[in-house]
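Contents: one structure, followed by commentary.
Removed from the display is one protein chain of the complex; every other protein chain stays in position.
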Amino acid sequence: MHPAPSIIIFTVLSGLGFGLLFWLGLGIPDTKGWDAFAIYAVGFICSVVGLVASTFHLGNPQRAWRAFTQWRSSWLSREGWFAVLALMFIGLYALFIIFFENRMNVLGFIGSILCLITVFATSMIYAQMKSVPRWNHWTTCALFLLLSLAGGAILAGQSLAGLVLLILTGIAQIIVWTKGDERFTERGSTIETATQLGHIGKVRLFESPHTGTNYLLKEMVYQVGRKHAQKLRRISFVLMCIVPAVILLLLPSNLFFIAIAALLHLGGTFISRWLFFAEAEHVVGLYYGKR
Amino acid sequence: MIKHKQPDINLSPHVSDEIRKTTCYMCACRCGINVHMKNGKVTYIEGNRDHPVNRGVLCAKGSSGIMQVNAPSRLRTPLKRIGPRGSGEFEQISWDEALELATSWLKPVRETNPEKLAFFTGRDQSQSFTSFWAQAYGTPNYAAHGGFCSVNMAAGGIYTMGGAFWEFGQPDWDRTKLFMIFGVAEDHDSNPIKMGIGKIKKRGAKVIGVNPIRSGYNAVADEWIGITPGTDGLFILSLVHELLKAGKIDLNYLANFTNAAVLVNGEQNTENSGLLLRDENGKMLVIDRDTGQPAAFDHPDVKPDLAGKLQQAGVTHRTVLQHLSERYLSSDYAPENVAERCGIPASRIKRLAAELARVAFDESFEINQAWTDFRGNKHEKMIGRPVSFHSMRGVSAHSNGFQTCRALHLLQILLGSVEVPGGFRFKPPYPKPIEAHPKPHCKSTPGSPLNGPHLGFVRGPEDLILKDDGTPARIDKAFTWENPMSAHGLMHMVISNAHAGDPYPIDVLFMYMANMSWNSSMNTRGVIDMLTDKNEDGEYIIPKIIYSDAYSSEMVAYSDLILPDTTYLERHDCISLLDRPICEADGAADAIRWPVIEPDREVRGFQSVLCDLGARLSLNGFVNDDGSAKYKDYADYIVNHERRPGIGPLAGFRGKDGQNIGRGEVNPDQLQQYIDNGGFFINHIPDEATFYKPWNTAYQDWAVELGIYDSPQPYVFDIYCETLRKFQLAAEGFGERQPPDHLRERIKQTHDPLPIWYKPFEQEQVDENEYPIHALTQRPMAMYHSWGTQNAWLRQIHGRNPLYIPTKIWNDKGFEDGDWARVSSVHGEITVPVAHMAALNENTVWTWNAIGKRKGAWALDENAPEATKGFLLNHLIHELLPANGDGLRWSNSDPITGQAAWFDLKVKIEKVDAQLQTQPGFAPIKSPVGQGPKDLSWQVG
Partner (left out) sequence: MTDLPKQTQRKLGLVIDLDTCVGCHACVTACKGWNTENYGAPLSDKDAYGADPVGTFLNRIHSYEVQPEQGCAQTIHFPKSCLHCDDAPCVTVCPTGASYKRVEDGIVLVNEDHCIGCGLCAWACPYGAREMDQTAGVMKKCTLCVDRIYNQNLPEEDRVPACVRTCPAGARHFGDFSDPQSNVSQLIAERGSLNLMPEQNTKPVNQYLPPRPKDTWTDVDSTATTSTPVAQEPKGFLAWLDRTLDSL
């Protein structure tokens, strides 16, 4: 799949933002006044920038409001609703904390749950795609949620929780990568099932329908070299999990180190998310002889 | 939550204000089209359901016509060259200026030496008109593009059976049970073959494809024979061997409807040896099986004896069939002995022969339709032989193509499957015996018309087009000893010969729709040089070039004066019975084009321009007695011209009230009546006349009534071609007109009166160990020659072309996807991208034709894939054969017809590093029309 920057920014930043807001909704860390303002602002900025970025890839963003209509069937629509609700609850909760120093735990708790559901809904946009076997698995949701929680924990200054979550994230990431590498084959889609010509013999594409490219190839058939991908996986894993975990484990939990850990984690997550798209093969590629 | 409702959509939107019915021009099929109009603009083009050619269907090109009509590459005004030839630098001039300039070039030539004008038209669909103009002008140098297209197929058919494939005939699609195609390029023809294959497939009948490449029609063939290029003749004669051996030939048919029973003069080494015996009236003689006596072949009671013999003065004269059986029963043609050369296992050849015989004879059927033959014999039934064939350029474009085409017709005739139910059927104005065709003419006189039509069918050395000193009278050397039966001329030799001054230099080269500086020439680079070469005085060797085209093709830059033509929706045309009509086996049909939109540019239909030029030059037939212009434009000509009294370009709606068919006086409302009838006219053949046309009295009478003939012209098929024998006799030293000595042997060998096979010349001459691979081109169905490239839709389908390589070579050379190769012939080399194809003859490579483009042409970006990744195979092919040390120029053509031997090419291949640009690269030419718009979002609304 084409690793579109807008979608990578959307999923990474909104995941991080909602992850932070999740912790904040539970009162972790317990802040007040301008401190609270600052940390909530980080959460809100990340989530909102992410959500706004998601509209950049729309052909007709002026109609984006229509995306709220189909919550009964569409995960994208649900994601929209939950994001708005989560932001409303957490926003209200934050307002009371910042301006009235009044912590309304119920609001925060509901907001936190909504944050998690939002991230889950985001992950389901991808996990529901049967046409992309690598994504079409519960581990996609698990990884999105863990990354969100881990990133949120780092930003929330929660060294221990962050450490545990980073380890879990790392494990999930490795499972997602290794199991994901096999899933296309496991699901059994081949050029023969795509064309149903396998009963005659071995099928290969002779001529593409067009000598140039098209939307499908640009959007859904992205090829990344295996060696290149392996290198990126290592870099992303180190940045996203190992280095932040080491920082959380060994270095003092101050703003500076939290920022370093968060930024490295964010950078690693961006690479991981880029790979999430770039390595995902859509079955339509089979029709174009791309596998 | 907002509840979703299924929207209400308008299921009956307004489609169009008006439908205008005209004729497509995206290839030579000439399908009927419905042009939908809104607000005076074209919105959609679809096939015309009533039209006899396409019955409503339309191909990819036709369906993209809107992009052709609106192409940014359309020329906009007349242009006069101001930069050097090839630069693309022009100034725009007015039509008056353009026509005056053209007249100032053409008039002095006509008044002094008309042969100094060479007028050749490429994909012209108005040859009856353009040849009429050229004849009136008086130059002997006129032809269209048949010589580099498929003259072998046309001439091979006409010399053998009075008609050929494609425009001349068609399989009996509704009844045939086995359809076999040889070397069929996928647009010859296009929709009718697809429709026919569709019918065959619907019935579950069989298709056999003989082609080195399994694409298109061969892809749907039930059996694919991946033959080695150039060996079709050998393969066919091996089938003939098998059929003779099994006695599976139609003896009745052969005896009655062919010259199989005619006696061949058995004298040795006389001026008559090998000619057909004739009576005092010139009628061919057969032995009557009842009397045992010789009799004229067409005598009412004669029963021609295939086994007949005549002993006279110690000489035994035997029938054609006896000669034929002697030749083809020879083990030279046994499957085992041809298998390796053809690349087809002997067992497969035997099986094919068996199937042909089984279907032709065991699945024979009858139609209860009585008919009467030319001898007056009444037949109660029509007997079906449901085996049919079609063939085109793959067989034709070899230096042994003419004889291969004859071999194929021989096969059809032995099976008795021509003009019978389930077999191959002629389309009017065919069948037409060779005697009913004109002979070629060349006598040019300053200031006067030529003494007759340029092109025709020679019947012997006496008809060759030679000057008194024996040198060629035509610039293309058509109808000379080099290629005596070149019925379509040799357009591919014109520039080369004019440049060499051989047989003579010319002053004006006038061309129409012929992309000679690119894909329509062999040796493209060489032709470009010939067009730009100057003599020691600094003048161009070909001094003046006038060119007419609708689009900014590669040829525009190499011309001095451009006369911009219209697109096909902006013009009048007639698809005439005098020319290449659109008839069906069941009826005679013709059609028109008419301007369904008016041009928005300073362009004029080329034929109208010729009417104007004809008047300016005061050509006979183009001026009235008072010297004024006879025709306002081409439409005026179409309606008012009479070729013979009562016979004009269009056969329908003749006579004052438009009620006459075929013959009748001029009808001023004729075009409107065509328009009202959907743009065409069809007259159905009576049931009694639908088969056996060459021998069927009812057909002959119908054809006379329609004006196709002036009197009935029954004839028998020439299995034995006496014309060829006459040239052989000359080469043996008999007769007054004698070939030059260097050609004697070749004529003796190749002009055999019975079909033969010989190795194509280029393969004879090059070292096949060094150049072991055959290289071919095919046209993609979705693109017609170069025209498709400018079409924004079609160029997305075919924007570049790889060289397709068979598995064996692919693996041997270690090719992988994305690789490039250097391909060399004895003549040149190209560097191109490659791709793998398994369903391909293992010694053959190929590519799509004419995708490659010159930078700057066709209003495309200079970095268009057509110009960077596309390529032409033409660079590897020369119009002359490799020098063999005898100091002579041997053209790379069929020695009988002069057909360009495109497909004789042999190459070698080496893997090279991937490139950014195919080679040879050419400098960009300046586009006279700029470049097309960036994005298209086309909707009239």
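General observations
As written, the chain order gives the labels A and B, with residue 1 at the start of each chain.
Here, contacts are C-beta pairs under 8 Å (C-beta built on N, C-alpha and C of every residue); 3 or more make two chains touch, one makes a residue touch a chain.
Bear in mind the structure is a predicted one, so any value in this text is a computation, not a measurement.
When the full complex is taken into account, the listed residue touching the unshown chain is A:W75, out of A:F22, A:Y40 or A:W75.
Only one residue from B:F120, B:Y217, B:F479 or B:W890 touches the chain missing from this view: B:Y217. Checked against the full complex, the one of B:A859, B:L880, B:A900 or B:I925 touching the unshown chain is B:A859.
In the complete complex, the hidden chain is touched by one of B:K107, B:K283, B:H299 or B:R351, namely B:R351. Where chain B meets the chain that is not shown, the touching residues are 3-4, 6-7, 9-15, 36, 43-47, 49, 54, 56-64, 66, 72, 186, 190-191, 194-195, 197-199, 201-202, 204, 214-224, 226, 242-248, 251-252, 255, 289, 305-307, 321-322, 325-326, 329, 347-348, 350-355, 357-358, 781-782, 790, 792-797, 799, 837-839, 859-861, 863-865, 868, 931-940.
Contact between chain A and the absent chain runs through residues 1, 57-61, 63-64, 66-70, 72-77, 80, 125, 128-132, 187-189, 191, 193-197, 199-210, 212-216, 218-220, 282-284, 287-288.
One rule holds in what follows: only the chains that are shown with their structure count from here on.
Chain A and chain B have Cα centroids separated by 63 Å.
Of all the residues in chain A, the ones that touch chain B in their complex are 68-72, 204, 206, 209-212.
Considering their complex, residues 1-2, 4, 796-801, 837-839, 865 of chain B touch chain A.
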